[in-house]
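Every protein chain of the complex appears in place save one, which is left out.
On to chain A.
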Amino acid sequence: MGTPPPESAGTPRRLTVADLLRLRRPTTGASSLHFPSAPAPTSRSPSRPRKKPKHAATAPASTSGTAPFAPISYPVLLSGTLSHPSAAAPPGCRDNCFSFSDPTPSTSVSPAASVCCCLLDFDPTALGREIRVLAWNYLPSIRLHGAAGVLEVVRWCLAEEEPAPAPERSFLEIIPLHCPAQNPVLATRGCVFGVVRSVSVAFSVPQANAEKKSVSSVGFLAEILCCGCRRCKLSPPEAVQDHKFEAVKFVCFVDSVCTWRPLMVWLVGRLVYVSGLMKKMASVAEKDSHIMLVSSSNTAMAWCRSYRGNVPLDGSPEKCSGAYAGVITGIYLQGQVVELDDTVCLLIDDLLLLPPHSLRVGAVISVKNFRAMRLNFSWMATVLLSTCSKTCITVNSFSLLDSKSHVKSQSKSFLGKFVDSLEMPVRFWMLLLISCFNQKFTKLFSDKEIIGSENKQGVIHAYATKTLSLKCQPQRSLIMKFCSHNCGSSSLDSKLEACKLVIPFCNFIWKGESLWISSVLKFWNVPKEVCKSQPLLCKGFPYTGFAKRIISSEELDYVLVGSIETSPLSGRLQLVDSTGRIDVVIPDLPSNGSLYGIYEISNYKLALEGPVAYLDHCNVSDSLSCKAIFQKFSYKKRVHQLSIYVIVCWRELNHIGPSLHIPLQINYRAKSFHLVKLSHIFPANNAEHQNMSGPILYAEAVILPHVFQFIGQGECIEHAEAFRMLHSHLLGSSEASVSKLCDIPCSLSFGSTNLCGTLVFSNSCGSDGTVLNELIVCEREHTSRILLEFKEASFMKYQLMRINGYYLLQCPSANLTCTIEGCGCLEGGKVSLDSQDKIWSIAITFYDNKSTKGTIGHQSVGVASQMEEPFSREVNRDELKLVQSSSIEVISVSSCIDIMKPKEASGFINLKTEELVQGNLISVHGKVKNVHSHVGMGGRCMIGDEKCSLCIHVSDSNHTVRLHGYVSKHSIVGVGPGAAVTFHRVLLTQHELLLTPVTYIEVTSISHPDLTEESVISPLNSNCLKGCSPSTVSPCLFFHQKPFIENRPMQFHCRVATVLKLVLDKSTSHGKIPNVKVRLAGFILDDGSSLCCCWADDARAELLLRLQELAHLDASVSLKLSKGENSTKLQHTIGCCLEKMLKRHTCVTVKNCGIPPDLSCQELDTSSDLHKVLSRFEDKLLKFIILNACWKGTLNVIASAVNPEDLNGFNKELPDFPVRNMNMLWIKEVFPVDPLEEARKLYGILENS
């Protein structure tokens, strides 16, 4: 129902409490409104105010949310009577609010409408009188407490003007509470005069023995610092002088007076005189009792307006004194944690301490009597104000930002009781823990499983009990707590060590990114080193290489808690919670492992891997602050191409959550099994999953011609006594081989089970072929490859697959014959694995026998069930072993180079052409030197950045190869510098290795060099730098002559002006791309100050000549130089074209007879070692090379003086002018310019000069 329209524009419309109660949305009103412009009648049209409440009424949920306050657009005047709350009001109102009600008409029988009321600038004189509310906010009925709404009075005045204060106004002002009896009985003559120090929460007051039967009444305690002088005891004091407020007295306000608490809270710190009190003995425990003053029906109170004293603080912190005022910046966990000024956390977790209704974000509150402590958690430090039974919270300014009222739930779960029993800092941690668990698992598991029920522990409770090894402790009575106040000991710091953060994964990923950003920023901002920003060079192009950082959990202080799943997108294991997912690598994942439920991981390694690109200052807000943890952290990706993953040992996975027992058994009765060898694992390809019922992952296996049968009485494989392995006729060889039956004893290890059995031959391939040989022969010859299809339920098994591993596959056809021709497995060539128990990893050991030739003892095939210790560092201290590598069919980088070399070189293959790239699929193993994105050189990112063109430099001890192609960002997790990696099914073409969509990348181990200079300096450069440490190289200008005087390397920032001389040779080193060696090159370099003649060879010269860069050569040149290619727009590197030329001439010398620095290549003097005449096109190519070298931006060059005599007379034929007179430099290094970095450096130099 709406508010009636105003009667007239000028006078405020009168509003009653009954009108307020009809409002359905947060509303603000004022008795006078100032309109900046002329009053606009349209804005005050009757329809508008009516519409708004209607709309709110249809959506009542908004009243408890953060619906904004709707202002009433015309002046309204609210008047009513202010009084104490009624004793029947809900505890939250009775403890904090006054009551505001319509004046009761004498004729009316029904009680007047009333609302809870909070006032700013409260004055006790207003109690019981009619006041006019001039500015107010109204929050309608708060859903959770069911009472009428809350009126927040911002400005008010008394309805009847008070008579001017009489000069003889008394020292003490009587607070109009109710009329005390004129002749008090003797027992109620007790009185106190003093300063109120604290007021307790309201509680049920225990009754004396005599009144045991009666219902316990509600009351509260007030601690008053009294004056002990005799005068005070006899008569009401006249003045404040001569009084010393030192003696502590406790006054208990019970029964009808318990509604005085809001007044008493306001009186904290003020001087009061309370009379009409009874002395009573209050029993607080079995043994203990206190004498205290108890209110009676005659109790009256007066206060001293003029007193301006300070409440003496109680010294020790556990006595809970002190005051703090601040703005509420956050309210979490239903109001249990209130953040003030973004820095301080106020903990209101005492169930009896009910905060005022006006505790909302944006309000200014003051807190009195709390215990302040600094919490030093390992991941965060904060200041905590912990409330207790003495704490008073008052609102100094109301908030219009937020209309959400936080009301604590009253129900007490098992977990809640546990939290209450904890001492302070741990209790706060426990709240953090509850918040984290709630965020992490609300969507994944039921509340009952996580929080628990009234008498059953949930995961949080179990986890906390385990971590803290604490049990519930009995609570002390409130009177005891208040009177002999002691809020805890100081020996709690030690317990905080166990309190680690169970971090939500989005916060964790954010933190990981922040760590990466800060290390990259640190790396780029370290001054001095000249060469630190050198990018990785690949084919002459500079790229940003990858680097890796591995951080141990000991440095992080977080515990990871989550469930483990296989991602259908990437096929990788992931730690999952509701907020995010992180890739996880479990090196020693047992073959029969099951991963259901919630795991806790406290010992792990966090790996960060990505390009060391310069990052601008990103948002590095703290993901571990109280705010970020209590509130759901909003994560936004800041760093692209960064892989974050966690490496954890199987034994470090600690199952803490609800479990679903999956029996790890194979029912083998009446079933047979095939022996399969895994030949390939297909990477997850999300594009394939479209139009399918669910995600599917694939692997390829070869069925070996053996059928397994288990012999035994039991039902499952663990109970089997023996097995038989029958060799079948799968080979399909037409020759009628002699059936030789022979039994070979062998043993099978399967998980923890070891079985002895026999291998029965029914068809032997060779007369004396060994079993092992035969296995290999078989798999090469027959074609029974099958596709293993992993459905979601068996994703775990996909994780356990290892290429070249042997597996038992349950045969779906239950065919007991020893042939598998008619077996269902082969139909369609696909086996669907929809549950966990269809495929098992095994290892077979053949004992020494007559048929194993040349072996002694026993030999093992298949995957050993025992893994090497994953984190053992015996072999290499800086390596983490991830999987056991298999050696079969995987070739090394050097052998790969050998295969590539003999083939006829025919230029680089252009990936853009429609032609099919041809080659063999091979598996290569090597160590990753570096990785870089190929974007910009023809490569690009595909669909949603899921696939990216990458180039991976892989090496062994001798050679390096480059693999490139499009890879999903998921498959390169772990493929960083230093990782030992096997690439399965890469395409070997004549010159390069290509990653294909089926390429499976298996990371065997990763090294963990931290972000070091080496990881970004290309190997080429680091070799060159051996002679000159970068720190000793200083930037210089050519005209300075310094290098010639000081004879040490200097750095120049220059461009090629022209090329003087070139001596080109066919390279003799194998595998070099291109196969060209620059024996010597003479350049004229220009740095803007002077020209300089510089000499270089090899890689430096190649860089200056841009031999490794793609060049769009003129069609005629390209055609002549690349026979057999019919495309005229082929992209070649210049080096490639030179390579062909040098095949013909072996060695070519070029002399430029032009006069520098003019760009002249008209007068080239070329000669070939074989005295062959260079063709016109070859001549043109050389001219092109010279021109192209000049057409290049600025480069950095490190060079030192060289004696012209050392140049073998090459300098003799140089043009006289101007070169002869020039000093000569020998180039030691060439690297690209980082303009930003150099500009910063130069700015520094200019500023200091």
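Basically, contacts are C-beta pairs under 8 Å (C-beta built on N, C-alpha and C of every residue); 3 or more make two chains touch, one makes a residue touch a chain; residues count from 1.
Methods note: contacts and distances are computed from a predicted model.
Here one chain is missing from view; checked against "Ubiquinone biosynthesis monooxygenase COQ6, mitochondrial", "Glycine cleavage system H protein", "CST complex subunit STN1" or "Ribosome production factor 2 homolog", UniProt names that protein "CST complex subunit STN1".
One of A:32, A:958, A:1089 or A:1146 touches the chain omitted from the figure, and that residue is A:1089. In the complete assembly, the contact with the undisplayed chain comes from A:1246, out of A:88, A:381 or A:1246. Panel shows chain A; residues 1037, 1039, 1053, 1055, 1057, 1086-1091, 1112, 1114, 1116-1117, 1156-1157, 1159, 1161, 1176, 1180, 1183-1184, 1187-1188, 1190-1194, 1218, 1233, 1235-1236, 1238-1239, 1242-1243, 1245-1246, 1249 of it touch the chain omitted from the view.
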